[in-house]
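Supplied in structure tokens, the structure appears directly below.
After this line comes chain A, so read on.
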Amino acid sequence: MENGKKRTLEVRWHGRGGQGAKSASAILAEVLFEEGKHVQAFPEYGAERQGAPMRAYNRVSDTPIRRRCSVENPNIVVIVDPTMVVSSNPCEGCMSDAVYVVNTPEDARALRTRMNLSADAKVLVVDATKITLEELGQNRPNAPLLGALSHLFTDVSAETFADHFTRKMKQLPAPVLEANRRAILRGREEAVLA
Partner candidate 1 sequence: MLNKRKEMTSGNLAFAEAMRQVNPDVVAAYPITPSTEIPVKFAEFVANGLVDSEYVAVESEHSAITACVGASVSGARVMTASSANGVALMHEIFPIAAAFRAPIVFGLVNRSLGAPVNIHCDHSDSMPERDSGWIQIYCEDAQEVYDSVLLAVRLAEHDDVLTPVFVCQDGFITSHCYEPVELLSDESVKKFVGERKAKYPLLDVDNPVSYGSFTMSEYYFEIKRTQIEGMNNVPRVYKELTKELAEYTGREYPALDAYRAEDAEYLIVVMSSATGVVKDVVDEMRERGVKAGCLRVRFFRPFPAEELKKLADGKKGVAVLDRSASIGGTAPLAAEVKSALYGLSERVPLQEYLFGLGGRDLYPRDAEKVFSGLMENDYSDTARYIGLLEKDEENGGN
Partner candidate 2 sequence: MSKPKCWQDVPPATIAWGASALDVETGLWRSMRPVLDENKCISCLKCWLQCPDSSIKTNEEGRVCGINMFFCKGCGVCAQVCPVNAISMHQEADFTNEKREHGEDPGKVADHVK
């Protein structure tokens, strides 16, 4: 493993254009940046249209990040759209002990089997769609996924994640901010590891 990568955590997001994977990766980067981390968040598009499969990436490090190439061996993979669990080829290039954070109503262990994961890999499942439909009235899986991710970035407090929207998007009405906050916290609480 190269020096540059030992200190750098790499995340890959799988989603469809318009679903918010790019925004979600940007939000994650912002949260970690505010905690003093060096970060990158960048999208990778195929065709420029809604619904086309796309990927987004993060790099997180305690030291400045210079490389800007695509992430080939992510430590964390986030799957934003449950229909893409197998079709988006999420395991491509992953580290053997990668963690897959998946928005799905499916049971965590069943998903593990379906994805054919290696023994070291883990799956963190959260039904972000259901949570946001209930809390926000819309399918916007970002917030609960962010909550689930807070388990993986243990040197950042859960409150930092939870309060991100409230701090960043002051222009939104209070009930919306509160709903987002609840969605994040529910994502954190309802995530199941397998």
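Quick note on selection: all candidates are chains of the complex that A comes from, given by their letters.
Throughout what follows, contacts are C-beta pairs under 8 Å (C-beta built on N, C-alpha and C of every residue); 3 or more make two chains touch, one makes a residue touch a chain; residues count from 1.
No experiment lies behind these values; they were computed from the predicted model shown.
> Okay, in this complex, which of 1 or 2 is up against chain A?
1
> Using the touch definition up top, name the residues of chain A that touch candidate 1 in the complex.
2-4, 25-26, 29-30, 33, 38-45, 48, 65-70, 72
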